[in-house]
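Shown here: the complex without one of its protein chains, the others still in place.
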Amino acid sequence: MRYAMAVDTAKCVGCSDCVVACQTENDVPHGFARDWVVEVNFGTYPELKTEIRSERCNHCDNAPCVRCCPTGASKIVEGGIVLVEHDKCIGCGACITSCPYDARFSHPDGYADKCTFCEHRVKHGDDPACVAVCPTKCLYFGDIDDPGSDVSGVIRTREYKTLIPEAGTQPQIYFLT
Amino acid sequence: MKEELIISGRMNPNIDPVLHIWHWQIPLYLFLGGLAAGILFFAGLYTILGKGDKYRGAVVYAPFVAPLALVLGLIALFLDLKHQLYFWRLYTTIKLESPMSWGAWTLIAITPLSFLWAALNIREIFPQWKWKFTFLDTLEEFFRRHIIPLAWALVVLSVILGIYTGILFSAFNARPLWNTSILGPLFLTSGLSTGAATIIILARSHKERMMFSRIDLGLIIVELFFIVHMFMGFLASTQVQIDAAALFLGGPYTAPFWVLVVGMGLVLPAILEAMELAKFRVPAIIPASLVIFGGIMLRFIIANAGQVSRWLY
Partner (left out) sequence: MANRRDFIKIAGLGTASIALANPALKALNNTFFSPADPLSAGLYRTPMVCEICFWKCAGWTYKKEDGTIWKLEGNADDPNCNGRLCPRGTGGVGTYLDPDRLKTPLIRTGERGNQTFREATWDEALDYIAEKMKGIAAESGPESIALFSHRTGSAYFNDMLKAFGSSTYAAPSYAQCKGPREEAFYLTFGETIGSPERTDIRDTKCLVLIGSHIGENMHNGQVQEMSDAIDKGASIITVDPRFSTAAGKSKFWLPIKPATDMALLLAWINVLITEGWYDKEYVEKYTFGFDQLKAHVRSFTPEWAYGITTIKPDVIRDTAREMFNASPAVIIHPGRHTTWYGDDTQRLRTVAILNALLGSWGRRGGFYNPDRISLPQMPGPEFPKPARTWRDYYPDKYVLAGEGVSNVLVDASIPDGEREPFVKAWFVDATNLIETLPDKRRTLEAIDKLELIVAVDIMPMEITGYADVVLPEATYLERYDDIRVSPGRVPTMALRMPAFEPQYNSKPGWWIARELGLKLGLKEYYPWENIEELLEWQLKQVDSSLDEMKRIGVKVLPRSYDDIYFAPGEDIEFGTATGKIELYSTQLAAEGFDPMPKYTPHPQPPEGYYRLIYGRAPMHTFSRTSNNQHLRNLMDENNVWVNPAIAKRWGIENGMEVWLRNQDGVVSNFPIKVRVTERIRWDSVYMVHGFGHGNKLLTRCFGKGASDTQLITNVKIDPVMGGTGMRENFVTFLFEPEEVIS
């Protein structure tokens, strides 16, 4: 099993519901965020194009943050989810530095924090909070090894990209273009 | 025009708008680690070569700085940790793919050795020194008999430590400026150079001083060579590394790096040391201090600029 997420940039309106839903669901402290929204505009008025992306930890297959962690607090669990075990984490910041996406931050309580793919929800078969709330239903989540899953479906039928594939991290968030 | 903005969510402190998760502690820790490595390397080396009597500054006096540097370095590292109560977790695993991990283990090995080395030389400073317990005398006796293996251990561990100070950075693919394999040898060389400079300051004889000035000059030349190579490597590489190099070639780090590190920390002391070797009268403390200053600046600037350099997407 391999969890993955797809973000349909053709539907995302940048409303940031995914951000605030993550915050309440996971008690992310004010001033921090596990997911965020990026807007990129190209061109000159009136020849314009825009891309809106809801971003978060890519739960990389080849995760530098896990490799560099001196204590094993950063680890990969069932379904490829990259997690931080709070009471193994010394807060050295190596994983934060190692992430090319800057997806991690130092939680005020000291440990490194980031998107958990809402592991506490998905293990009960629920969608992550951001996916469940998205008003445009532009976030797809599921088991990419299962050809019948939503996420496999859109990846099969749509064009997509990942972020900084050159960094070799094998990210598992797919952006449908 | 291309306009790219984070419209919401992420202004995580110390991450945005640029990464600044490592402040003064880590570069200081790396500098002190490199310094200790340099000192212990020479102490071990000259002991193995059997020249301990000739180079007493290197083998006896400078090594007293090493445990101090290591302890201060460890304190700096500890201060940098955000979850300090869990510090001990570092020593419940060994993770070879994590430089942070094997660096911590190297330190746990080399720090007691540095104390041991100081203990063995304690009578050089306090001739009346007496151990409180007799078993300590036995121990001292034991290590004196095995001083050569001990020196070998120091040499090996100090090289690992010296390289580690660079690899800690270079292992981060995420930071293009750091992501060069030259950083390990560069930091090792710089560590040896600052170690040599410390020895110059604490040297007991003019001969020793001249010897280490010569060594230091060589190390500085090697360092300059690495630096040039590093930039050539960047410029021949991907856009992100070209951008990283640009931070130093016209970008915001240009003046600090070329003036403080290369100018004051390498070229100037090299000239002074060369002059000294050419028999001009130069107070040895000046080039040596400059080298140490340069070593500190190198760590700070690379640590800081590395966090600014990033992938674009």
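When the chains are written out, they are named A and B in that same order, and each has its own residue count from 1.
Throughout what follows, contacts are C-beta pairs under 8 Å (C-beta built on N, C-alpha and C of every residue); 3 or more make two chains touch, one makes a residue touch a chain.
Note that the structure is a prediction, hence the values are computed from the model and not measured.
Engineer: Touch partners of the unshown chain, restricted to the chains that are shown, please.
Structural biologist: Contacts of the unshown chain, counting the full complex: A, B.
Engineer: For the chain that got dropped from the picture, name the residues of subunit A it touches.
Structural biologist: Counting over the whole complex, subunit A touches the hidden chain at residues 10-11, 13-17, 19-21, 23-27, 30-31, 33, 41, 43-46, 48-50, 52, 83, 85-86, 109, 116, 119-121, 124-125, 132-138.
Engineer: Residues of subunit B in contact with the chain that isn't shown?
Structural biologist: Subunit B touches the chain not shown through residues 1, 3, 7-9.
Everything below uses one rule, namely that only the chains that are shown with their structure count from here on.
Engineer: Can you work out the whole-Å distance between the CA centroids of subunit A and subunit B?
Structural biologist: Distance between chain centres, rounded to whole Å: 37 Å.
Engineer: Could you list, by residue number, the parts of subunit B that touch subunit A in their complex?
Structural biologist: 1-16, 19, 21-22, 80-87, 89-90, 92-93, 95, 97-101, 104, 171-175, 238, 307, 310-311, 313
Engineer: Which residues of subunit A touch subunit B once you look at their complex with the stated criterion?
Structural biologist: 14, 16, 19, 31-33, 35-44, 52, 64, 67-73, 86-94, 96-102, 104-106, 109-111, 163-164, 166-168
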